[in-house]
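For subunit A:
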Amino acid sequence: MAEYLQQYLPQSLAYLTAALVHAVLILVVVALGTLIFIWLERKVSGRIQDRLGPTRVGGKFGWLQTLADGLKLITKEDLRPASADSMLFLIAPYVSLCASYVAYIALPFADGWVAIHLNVAVFFIVAVLGLEVFGVMLAGYASGSKWSLFGAMREAAQVVSYEVPLGICVVVPVLIAGTMDLVAIGQMQAGWFFNWFLFHDPFTFIVFWVYFTCATASVNRAPFDLAEAESELVAGFHTEYSGVRWSIFFMAEYSSMVVVSALAAILFFGGWNGPLPITHWLGLADSANPLAHYVANLLGLINFLGKAIAGVTFMMWVRWTLPRLRIDQVMATCLKYCTPIAAFGFAGAVIWTFLFPGGLVIPNKDWVVQEEYQLDEPQAQSAASTSAASTSPLAHADSGLHAEEHHGTD
Partner candidate 1 sequence: MEPINWHSVFFLLFALVGCGFSVAVLLTSNVVRMAFYLVLALAATSGLFFLAGADFVGAMQIMIYVGGTLVLLIFGVMLTARGPFISMRTPAGEWILGAIIGGSLLVVLLSAATSVRAWRPVAVAEGEARPTATRLGMALLGARVDKLEEPDPTQREGMSGYLLPFEIVSVHLLVVLVGSAYLARPKKRAVGSTAETV
Partner candidate 2 sequence: MDPVSTLPVLLGLAWLVPLASFTLIVLFGPRMGKAGIGAGYLATGAILTSAILSSFSLFFVWIPAYDMPEPSHPVAADSAHGGAHEAEVHDEAAHKEEHGDDDHGEQHAESSHGEHDGGHAHFDKPEIAGEWYTLGKFGSLRITIGYYIDSLTVMMFAMVTFIATCIHFYAIGYMHDELHDYVDHEVTLEDGQHLHRPGRFHRFFQYLSLFCFSMLGLVIAGNIAMVFVFWELVGICSYFLIGFYIERKSASNAANKAFIVNRVGDFGMIIGLMVIFATLGTFAFGDVDADGDGTPEPGIFSQVRSPENDYALVVPDGVIKAAAASEIAKGVEATPEQIQSWREDMEPGGVGRWAYWLMIIAGVGIFCGCVGKSAQFPLHVWLPDAMEGPTPVSALVHSATMVAAGVYLVGRFFPFFVPEVLLVIAIIGCITLFVAATIAITAVDIKRVLAYSTVSQLGYMMLALGVGGWSAGVFHLMTHAFFKSLLFMCSGSVIHAVHTNDMTHMGGLRKKMPWTAYTMLVGCLAIMGAGVPFTIGLSGHYSKDAILAQAMSFEAANPMLGWLFYVAAAGAAITAFYMFRLWFLTCAGEPRDKHRYDHAHESPKVMYVPLVILAVMAVIVGWSIYGTPVGIQKLLEQARPMGILTTAHGALLTDLVHPDEHLSHLEEFHVASTWYATLTGLAGLGLAIVFYGVRVLNPAEVANQFKRVYKFLVNKWYFDELYNVIFVKPVLLVSSRVADFDKKVIDGLIDTLAIGTRMIARLDDMIDRYFVDGLINAFAGWTYAVALWFRGAETGRLRQYVMFIVLGTVVLFILITFYLSAPLAPSLSTLEGRP
């Protein structure tokens, strides 16, 4: 994009504009996503509980309910307890939001539609999502309330624990794909739905459920929402928050849900690739025409968002179905079940890929992991990798297309 803009603008301005466009786009996703999902949650919970949910605001389905709520929250007084550590108290919601927001910059929404095409995107997203807990802990401590502190402590213990099985689960698709580049992983699962890693082998299928459990826990959703267990801790870490700051915590939570669902979609459900290779059939994906490619990506985006929304909806379904666990049950779930199962799945996947290199059913052999470095031909490889060089590491920000092309044609 920056290169495109550079034709019309000075270089510095072009980069700046490109960066801003990416940032704003992601922000829109985050904000809009939150609006939609809160509305969705109300409707889903309503239906589950045999009621209608919001129906009035904004017309027939109450679809402006969230906006109204948001306006209400904005107009509410921003309270701050006297015993609070004011600086940390004010900053904590933004820390949370930043963490989940930053995760989006490495998240591809379609083939190559990614803010920063990171080589270690999976790693990066998992790492950054782990930072969200900082906001919660700071909020819990800074509120100067014991309920908040207890909530924060639970959250810290829970998130740190669940990062272990989560990490192992995430490693399984990475192991199969041979790369941590999310774009590459997504591209590998193109074609039929049985190309999805979910169906790669029985272990990945098991691992996906573990992943989803752990993801639910690490974004602090029911039945793992111990940090805000209203029956014990009033409202947990955000007991003392109100108004805008409270709503920012909500935004962070919902955007995190989207991120983990989207990650699941990319890692296990083929990302932007639909269950049927429609774009392939239409010839859009393989076309050299940029416009065709663009259309294909639009379809992929719809696919991807649909999978992410499905994941989020599934989380809501779980939330309104299962009762909350006790804290010891939460930890037991992590340490006694999730971690061993994930480790078992990991070991199984390793053995499976060793026994059946390339998997049982992978028709598109093109996407088998490439040996990046052929030991006998180092020079050529190095030359190839430098040929597509951009100007600087910063160029990652907008060299997504190039990089992806490079991999694609390889």
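Convention: a residue touches a chain if its C-beta (ideal position, glycine included) is under 8 Å from a C-beta of that chain, and two chains touch if they have at least 3 such contacts; residues count from 1.
For anyone wondering why these and not others, all candidates are chains of the complex that A comes from, given by their letters.
Note that the structure is a prediction, hence the values are computed from the model and not measured.
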item: Touch assignment for subunit A within the complex, options 1 or 2; value: 1
item: Candidate 1-facing residues of subunit A, complex; value: 11-12, 15, 85, 87-88, 91, 118-120, 123-124, 126-128, 130-131, 133-134, 137-138, 140-142, 149, 152-153, 156-157, 159-160, 163, 179-181, 372-373, 375, 378-379, 382, 385-386, 388-396
